[in-house]
Each structure stands twice: as structure tokens, then as C-alpha cells.
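Scroll down for the structure; my scribbles are underneath it.
Removed: one protein chain of the complex. Kept in place: all other protein chains.
And then chain A:
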Amino acid sequence: MKKLSARRRHPLAALVVLLLALAATGGLYAAFAPAEKAQADTAAQSLAIDEGKKLFAVGCSSCHGLNGEGSSDGPSLVGVGSAAVDFQVATGRMPAQQPGAQVPKKKNIYTQHEIDQLAAFVASLGPGPVAPTEKQYTSTNPDDVAAGGELFRTNCAQCHNFAGQGGALTQGKYAPSLEGVDAKHIYEAMQTGPQNMPSFPDTTMPEEQKRQIVAFVRHLDEEPNPGGLTLGSLGPVTEGLFGWIFGLGVLIAVAIWVAAHTTKARKS
């Protein structure tokens, strides 16, 4: 202890104390964060709705209210349907970490079984979009990619970019990249319109067209890119910038290098 107090005026002492304090705060948060406690009591095999309600009370009710009626911190979940729950929880967006312009995607801490229970509870609050079955979002027709591409460019590309790379919206909001997003979640996002994304209900975009769009987005991921570096798939602006800065830059650097090296026998 004496040794420690002898160094308390060391220039780095404040930094060490700060780091310790940060580590302690982070550690305490990790230990007591509400999301971590959201483990279902798997021993009890009662109805999915009852289990879902318990999970809901732990993980969701602080913002959405004990019965999903909503509060100043979160919207009402009456009528959002099981598709919305499956999308929000399985992509890790909910439970939200903090309020902000947009709730980001993060690691999901629930099992699919727990998500289904939560979805069953929320679906029981009021009718809403139902989470799709695998058959609904899995395309078997190879022509779907082309049809989906047209639909994607009409309905989705304005925000998510023609190659599904995402893009900025107003005041810190953004359309996320669709790279590597699960087919089921793409389908559910169209059904439910999460956060600021508008919904594309079956009445205006039939199930088959959603399936085609999913097929196109999955194809974007699998399709090889003969050109190599995509530079964010943003089109000619980034490509031109890259060409001017790096292409021309290398040429200028070579010219300077050549001119800077004399061939004279006597170096001055």
C-alpha cells in the first residue's frame, strides 16, 4: 500500500484510476444488465404465451409496458404481430440498449425457442403480421431473382442502395446494409416495417413478390463480383475519386521519384 501511495502523484496515476473506474463500471454493467437475466425458466413446460409473458416482463416491459401497451419510452406492441417480434429480437435490435436515432443490430441473446414464446405472447395482444414459414420466404424458381431485382429497384433501392449496401437517412437514421441478413428477417422487415422503414403489406406487395425480393437480395450476397473491389457499391463518384487519387497519385509519385534521382556520377 505504501508503494502505491508513494506513486499517487505519478503523471500516469490519473490515467490508471480512470481505466480502473471504467473497467469497474463496464464490469458491473455486464454483470447486472437486464438483458442477461432474460433466461427463460425452461423447467416449466407451460403454454408458450405464459412463458412469453414472463420473458416479456423481464426483457421488454420496462419500455413497452407490462402488457405491451407502450410507454413514453417505447411504442405499444398491440397488433405488431409475431413477425415484428421475431425480426426485432432475432436480429438483436430489441431489447434496445439505449435510446437514439436508430436502434442498431447487435448480438441476439435469446434462443429461437424463447423468441417464439415472446412472439406468441405479443401476437396474443392483437392481430398482426405472422412470422413467415420457411416455404414463404424460400424461392424455388430461378426466375425470381430477375423479377425480384425489378421490385427491389422500385421499392427498396432508394434507401438500401441498388446493391443492398444501405445508406444514410435524416438526422442520424440510416437504412442498414442487407449483406448477410437472414432471408426470414428480410421478409419480416417488409411485412412489418421496423423502425422508420415503411411496411410493404401483402395487400400492396403480395407474398410472391416478397419472396422474389428475398431471392434477389440473397443473390446479391452470393453473386461473385468480377470487378473485385466494390468501393461500397456507391457508383461512379467513389470509383472516380479512387481513380483520381490513387491512380493519378501513383503516376505523380513515380514521376517525382524519377526526377528526384540523378544519374550524374557526382551526387550534389
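Throughout what follows, a contact is a pair of C-beta atoms (placed from the backbone, for glycine too) under 8 Å apart; a residue touches a chain by one contact, two chains touch by 3 or more; residues count from 1.
Quick note on the criterion: contacts and distances are computed from a predicted model.
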Query raised in the report: Just by its UniProt name, which of "Response regulator", "Cytochrome bc1 complex Rieske iron-sulfur subunit", "NAD(P)-binding domain-containing protein" or "Insulinase family protein" is the chain not shown in this complex?
Result: "Cytochrome bc1 complex Rieske iron-sulfur subunit"
Report summary line: The listed residue (A:L77, A:A90 or A:L151) that touches the chain absent from the view is A:L151
Report summary line: Had the left-out chain been drawn, it would touch chain A at residues 151, 154-155, 158-159, 167, 169-170, 173, 175, 193, 195-201, 203-206, 209, 224-230, 258, 263-268
